[in-house]
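A protein chain is absent from this complex, but the other protein chains hold their places.
Chains: A, B and C, in written order; residue numbering restarts at 1 for each.
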Amino acid sequence: MTYRDTLSGRPWRRAALSLFVGILLWPTDMFVGSTAQAETLRIAHPLGNGGKENVDPIHRNRFYPVTVMLYDGLLRPDEAGRPSPSLATQWESSPDLREWIFILREGVTFHDGSALDSDDVVFSLRRVLSEEIGSPLRSTLAIMAEIEALDDRTVRITLDAPNADFPTMIMHYLFRVVSSEGQDESLDAIYESGVGTGPFKLTTLDAEGTTVLEANPDYWDGAPGVPMVEVIAIPDSEARIQALLAGQLDLVRRVNPQQLALFQNRDGFEVQTFATGDWTSLVMRTDTPPFDDVRVRRALRLLVDREAIVRTVLGEAGGSVSCDTPVWPGDPYHVAQECPPDLEEARRLLAEAGYPDGLDVELHTSGLNALMVEVAQVYQAQAAEAGVRVNVRMAPSDGYWSNVWMQRPFVAAVWSQRPAAQILSEAFLSGANWNDSFWDNEEFDALLAEARATIDFEERKAVYARAQQLIWEDGGSMIAFFPNRVRAYSDTLSGVQPVHDFFLRWHEITKAE
Amino acid sequence: MSILLHHRARFAAVSSRASVIVPLLRVIWRRPSGAIGLCICAVHALLALLGGFIVPYDPLAQDPTAVLAAPSFAHPFGTDHLGRDVLSRTIVGGQTAMAVTGIAAILAVLWGGSVGILAAMRGGLADEAIMRLVDAVGALPYLLFLLLLAAFVGDSVVALIPALALFYGVAIVRVTRAAALSVYSTDFVQAAIVRGEPVGRVLRQEILPNVLDVILVDGALRWSWMILGFSALSFLGFGVAPPTPDWGLMIAETRHVLAIAPWAALWPCVALATFIVGFNLLIDTAGKLIGVDHEARGQR
Amino acid sequence: MLANLLTRTLSGFVTLVVVLVIVFFALEALPGDACTAYLERDARDALLAACRERFGLDEPVPARFSSWAMALASGDLGTSILRDRPVGDILWPRFRNTALLAGVAAAMAVPIALVFGTLAALRQDGVFDIAASTVVLVAMTVPEFVIATVLVFIFAIWLQWAPAVVTVSAGAPVGDLIGAIALPAAVLTTTLVAHAMRVHRATVVEYLAFEFVEAARLRGLPKWRIVLFDVLPAALPPTLSVTAVSLAGVLGGVVIIERVFNYPGLGTLALQAILERDLPVLQGAVAVFAVTYVLLAITADLLTELLDPRTRRGTS
Partner (left out) sequence: MSRTKPAAPLLEAQGLSIAALAGARPIISNVDFVLDNGTAIGIVGESGSGKTTLANALLGNMRQGLQRTHGRVRINGTDIGTLPERALTVLRSQTIGYVPQNAGASLSPTRTIGAQIAEMLDFHGTHDRTAQRRDGLALLETVGLAPAQRFWRRYTHQLSGGQQQRCMIALALTGSPQVLILDEPTSGLDNTTTHNLVTHLRHLRQMRDLAMVCVSHDVRLVRALCDRALVMFHGQLVEDCTSDRLIDAPAHPYTRALVAAIPRRSTARPDMTDRPPTRAAAATSHDGRVTGADHETVLNIARLTVRHPGARSAGCNAMWGTPRAGFSLTDVDLRVQKGAIVGIAGRSGSGKSTLLKAISGMIVPESGTITLDASKPLNGHAGQRPPDAARRVQMIWQNPLRALNPRATVLAALAAPLNFYFGLNGAALRDEATALMSAVQLPEDMMDRYPWQLSGGEAQRVAIARACAAQPSVYLCDEITSALDMRVQAAILSLIGRLVRDAQATFIFVSHDLTVLRAIADHVAIFDEGRLVEQGPVETVLDRPKHTVTRALLAAADLSPSIISEPDTSPWQADARLS
């Protein structure tokens, strides 16, 4: 036998065969991977920032499912959504509503053992205003002119103008108190340590994989109900649902209402429906023809059958109808309005505006959010009945916010729940950064300023009501509804309050075997 | 090679004598796979042509009271997530895709065919450069490539036509070049070259007639796959804009209720699959009959 | 053979360069940049300008191209614009994962395709053949996410045999991944089997018509022997080489599978990079895909040369 014979003959083949079988069998003993402990709470996050997530609570790339567990704010909403004590136990304002004093809770310690004092709060608040960090919160809290610690437990904030709703604004989910320890007073650095006062401590940070948190047994509001939390990155919404169904997750924050049926015929799952203030809007640029004519934009909003949209798009989960106001029923400043479809009036207005044969408009939307597409489609069908021919155009979801939104004359947009005081000035005040309808109404601006400076709640509410009426009469955004949020979780969990994720008290959740 | 060329020529000559279609169809009909393909394609052609007239409902009409309704007498295929009749939408759901990709396929055949033949004939550096470009497009993950293209042309379906033509033409370049090369090396082409005939004349009279059927069969098959690619684009948010009924879009839009209301995605899936299967069976059979075996080259 | 390999490698390199140039300028031509993607609703005015300055996006295109190309030439894949990590660190674990997925799928697909392709070819135009061809075409036609969803509902949710999604990190040890790879690999296998089986069937049909089959039959050899020892070895090289090439093609669409199963692979990374306009990451991912494609094509060639004695030279 020559060398070649050895190579091509049987011994070689046998070796190859055993290698092949070896490769096939090799993984089998590795199946015993890391089995998640029964008492670990497993939730998913959508990787909204594509792996750039950090644990700085106010950063643009904050890892919010994690930051809301690591840190506490000064105030948190109670069952009615009103400010209630968290790290601050008391707060009050000067009579002119410009100076606000917050008194901190006693005996609160950070994860590293150091005690919470007013320096930490001042540090955290000043960071919000840092240009370098460029927090999305900055524009909301830019009204803070001065922040100072009066003593260890007292912080005074001076505003540049009176604002009765400052506690609501400081309750913003992004604002969390971080430890100033070892931060060298550097306000502009990203906060990377993850040391907060929250119910859970950071163990492993892996935004694109699994982030692990462990319980903080010394939490001031009581020890957490689960010893460990895993936050698993699953960008695809269907994949999240499937993971829950397959038992790989304990809780999914958001389920499409039409998917309710998935859980109704299955044992072992709870479905929770609760109202939110999120909204989807179809925004007309009021500075661009034909929407610069108030009759046109009023007609385009009047023709909408909001009940039908809710039924079609939200299905069983439902939601509440909005008359184009961003203030949701859970908000103290919500005023009930009626706005049934009025096709006659819409047609009349259009004819008056010079469109007796109806109108052709282009509506830009994007797969960015399923609701944006569906609302656009239902709107298109309804508008057709009033003689408005809507041409729905799908824009790519990347670059939508910079290339389409606030650029094109008629676009779809989504917003998440915000307190009235905040959102009205954020998106409706003339010249505001995100005034996406480019609405410029002096009366509205004046009403807003008046409301902020009004001390009495009922009086303030009346002013806000007038402002909202004005939006209905003159505004450019069609806001049809506030959808109810559907949350699904394994029935081994208990203590899941029906509130928005941002304000969910994670430490009260317990998990049975 | 030469025998194959003669075989194909024979078929072409036979079929051009009476009418091109009828004898070919008759032969296809005798083969089981051809017959199945023919039936499916005939049904699809009928539906595509008559779709607008025979739909039981307006494909765009929404019924808020019947969202995700299960198949019933009123809605034999059920309704989708906006309460639209799935049957009606399925019937007309292929029209846009077929029209857009049809034009794109013609463009792809035109440019891919001419570049492929030129590459084969010119040889040398030009050929090498073209092949490297073709290779490069092949080396790019196709979805990324389509995404880049689609993002570039924006949201207009019309703008997608040149993009699709560009992408699918690249594969036609490869096929045409291979076919033209094998024709180029035959004696009758050499004879024309030795006669001193200019390149254009050789191309027109000797090469083109012998590669045309290869290109057409390939182009036809690619058309069917282009429809699939088009639906993938719809899935990713490009291509057809809602509420236009489109198979790919219908599947994508109802993905979230796939386990609850499978009919909403099932029927467009069935329509898409049967169309591609039927069309492939038909063209494969026809191709084999005229000696252009697509499968053997293993390309999609 | 060596010279052939060399030319192929060289032209593969040229292909790679062309791919990178195409991607650079394609990404450049797209509306928006890393900053508009990053800042979303805030991408205007001063904030946008500051961001662009920070990421060096304010420089003209030719300058950026040349500095990027220079860095690449010196072997530097660059740093992710938004993640501020070396591209290599991000890329390799994900490449490993996708390669693992593709490898498992190929290892499953080839034997299946060989068996079924051969059976279909032996009963050409028979019931089995037509049924198999149809199933294969359907498998190629039905969108992957539909197949994936069906498999998940059956095997992960109903039977609970396999996890529905992958919940481990990109850098997790292979052992952790293997446990979760079953379903994504099955979907990839389906597509791959479809391609490979089509080709294999056609090749076997072609070889069955060859004279040596008839000659062996007339010598008295039973058909199974001829198929097993003569036809299959001859048909194997084309099947394998086409499978290698279609594996590259299927990997082009792997992003959908990765997304549906939350598999931490290269496809989702590339998609993310396009959406974020993260040029270095995208270029890195695309380069890996292109190199894989070129290598698979070369492997296909080598396989053909190794398996088919007709193309093997210098034996005597």
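To be clear about the criterion, contacts are C-beta pairs under 8 Å (C-beta built on N, C-alpha and C of every residue); 3 or more make two chains touch, one makes a residue touch a chain.
Fair warning: this is a prediction, and the values are worked out from it, not measured in the lab.
Chemist: Considering the complete complex, which visible chains touch the unshown chain?
Modeler: By the stated touch criterion, the chain not on view contacts B, C.
Chemist: Specify the residue from the set B:66, B:121 or B:260 that touches the hidden chain.
Modeler: The single option touching the absent chain is B:121.
Chemist: By the contact criterion defined above, which parts of chain B meet the unshown chain? Give residue numbers in ascending order.
Modeler: Answer for chain B: residues 2-3, 5-10, 12-13, 120-124, 127-128, 131, 181, 184-188, 190-199, 201, 205-206, 209-210 touch the chain left out.
Chemist: What does the interface between chain C and the hidden chain look like in terms of residue numbers?
Modeler: Output for chain C: 7, 210-212, 214-216, 218-222, 225, 229-230, 233-234, 307-311, 315-316.
We adopt the following convention: only the chains that are shown with their structure count from here on.
Chemist: Determine the centre-to-centre distance between chain B and chain C, using the mean Cα coordinates as centres, and give it in whole Å.
Modeler: 23
Chemist: CA centre of chain A versus CA centre of chain C: separation in Å?
Modeler: A distance of 37 Å separates the two centres.
Chemist: Could you tell me the distance, in whole angstrom, between the mean C-alpha positions of chain A and chain B?
Modeler: 44
Chemist: Multi-chain contacts only, two chains or more: what residues does chain A have there?
Modeler: Touching at least two other chains: 238, 397-398.
Chemist: If I count partner chains per residue in chain B, which residues reach a count of at least 2?
Modeler: 151, 154, 255, 258-259
Chemist: Quick one: in the complex, what on chain A touches chain B?
Modeler: 237-238, 241, 256, 258-259, 261-262, 308, 311-313, 315, 366-367, 370, 373-374, 376-378, 380-381, 392-398
Chemist: Under the stated contact criterion, what part of chain A meets chain C in this complex?
Modeler: Answer in residue numbers: 23-24, 27, 30-31, 33-34, 42, 50-52, 60, 134, 136, 206, 208-210, 232-236, 238-240, 242-243, 245-248, 397-399, 401-403, 405, 433-434.
Chemist: Using the touch definition from the top, list the residues of chain C that touch chain A in their complex.
Modeler: Residue positions touching the partner: 30-32, 36-44, 47, 82-83, 107, 149, 152-153, 156-157, 160, 163-165, 167-172, 174-176, 178-180, 259-262, 264, 268, 272, 274-277.
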